[in-house]
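For chain A:
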Amino acid sequence: MFRNTRKIHFVILLFICFFSLTACRSANRTAQTEVKMRDIADDLGRKIKIPEKVERVVSLAPNLTENIFAIGAGDRLVGVTSFCNYPEAATKIAQVGDTMNPNMETIIALKPQIVFVSTASQIETFTKTLEANNITVFVTNPKDLNGVLTNLRQLGEIFGTPERTTILLNELFERIAAVDEQVRDKPKTKTFVQISKEPLFTVGKESFLTEIVERAGGISVTKDVATAYPKISKETALAFNPDALILSESPDNTEPNDVFKNSSAVKNKKVFKINADILSRPSPRIVDALEQIAENLHPQTNDN
Partner candidate 1 sequence: MIINGRKGEAEKRRKGEQKISASPHLRISSSKMLPALIGLLFLSLLSAVFLGSEKLSFFELTESQATILFDIRLPRILLGACVGASLAVAGAGLQSLLRNPLAEPYLLGVSNGAALGTMLAFVFFAQFEFARPVFAFAGAGAATFAVYQMAKSRAGMNVERLVLSGVIVTTFLSSIIVLLTSLLDAAKLRSFTFWLLGDLSQGTKNGFYLTFVVVIIGTIILTSQARALNLMMIGERDAFDFGVEIKKVRLIVFAVASILVGSSVAASGSVGYVGLIVPHLIRLLVGSDNRLVIPFSAISGAIFVVLADTIARVAIAPRELPVGAITALIGAPMFIWLLRRN
Partner candidate 2 sequence: MLEVQNISINYGVCAVVQDVSFALRAGKIIALLGANGAGKTTLLKSLNGSLPIAKGAVLLDGKELKDFSRREIARKIAVIAQETETKFPVSVLEFVLSGRFAHGAAFGWETPSDLQIAADCLKQCDLVNYENRQMNQLSGGERQRVVLARALATQAKILLLDEPTANLDLAHQALMFRLVKERCERENAAAIVITHDLNLASEFADEILLLKNGAIAAKGAPEKVLTEENLIEVFNVRVLLDENPHSGKRRVTTIY
């Protein structure tokens, strides 16, 4: 009997705690709605409201983290993923899991105003949970060079750093123009981008790298293969006989696949390694990749 009453007391206590907590939360909510809001559309075309002044954000993709740093708003990032390793400062920010498995509780605890998401796959559950906590979800995923530039401009508007953004964009435009100049009138080099050695993955029609290689004075031999990162038949890869190989450099992708043993790329020592992070992230560093590929395929030093 005595134990029973104690149990009941405990339950009542729990209820009181719960209600006071929800009360706090609703009080919080009313406080935040007083912030001035503005309308904006994200890459999925969703109309969303964001605060006039954006001060706390979380990025769930390494390229978005790089972009936010690039337009000068890195100090407003309060949470990033475990993949976000650039710039150096990004590694000192609190981590909220990785792109595929972000930790909801950690994100909510960080009280961001906006969460930047690169994949639409989890948008449903994401939006519901986060927006219930007064957090806006912004979906953006640049898919090509142009997309990166557009994304940077958009982020500049969101964070209110137009000057810094303009400087950055102008610099990028110039560098891209320089590459265009460098490879103009040069023969297109047959290039194979090796994403992984075993099994042999490459870049296909839907990858932005196909465009980057093209812009850098090459032609991706796999540009017509469906999907973004297909596993390619070794027979076909051998038959392509590329003149240049670009390796997305990672511990198990440091040398060409055996099928390229007799390719002209290997024979003429046209095998180039580029940091996998630079190659795989649609961020300002994509221009670094563009320059490096162009330099590899059509070295300026030789021409001069």
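Throughout what follows, a residue touches a chain if its C-beta (ideal position, glycine included) is under 8 Å from a C-beta of that chain, and two chains touch if they have at least 3 such contacts; residues count from 1.
Candidate selection criterion: all candidates are chains of the complex that A comes from, given by their letters.
Owing to the predicted nature of the structure, the values given are computational and were not obtained by experimental measurement.
**Q** For chain A, which of the options 1 or 2 is its touching partner in this complex?
**A** 1
**Q** Candidate 1 touches which residues of chain A in the complex?
**A** Interface residues on chain A, with respect to candidate 1: 83, 195-201, 204, 222, 225-227, 229-236, 238-239, 241, 248, 250-253, 258-259, 262, 276.
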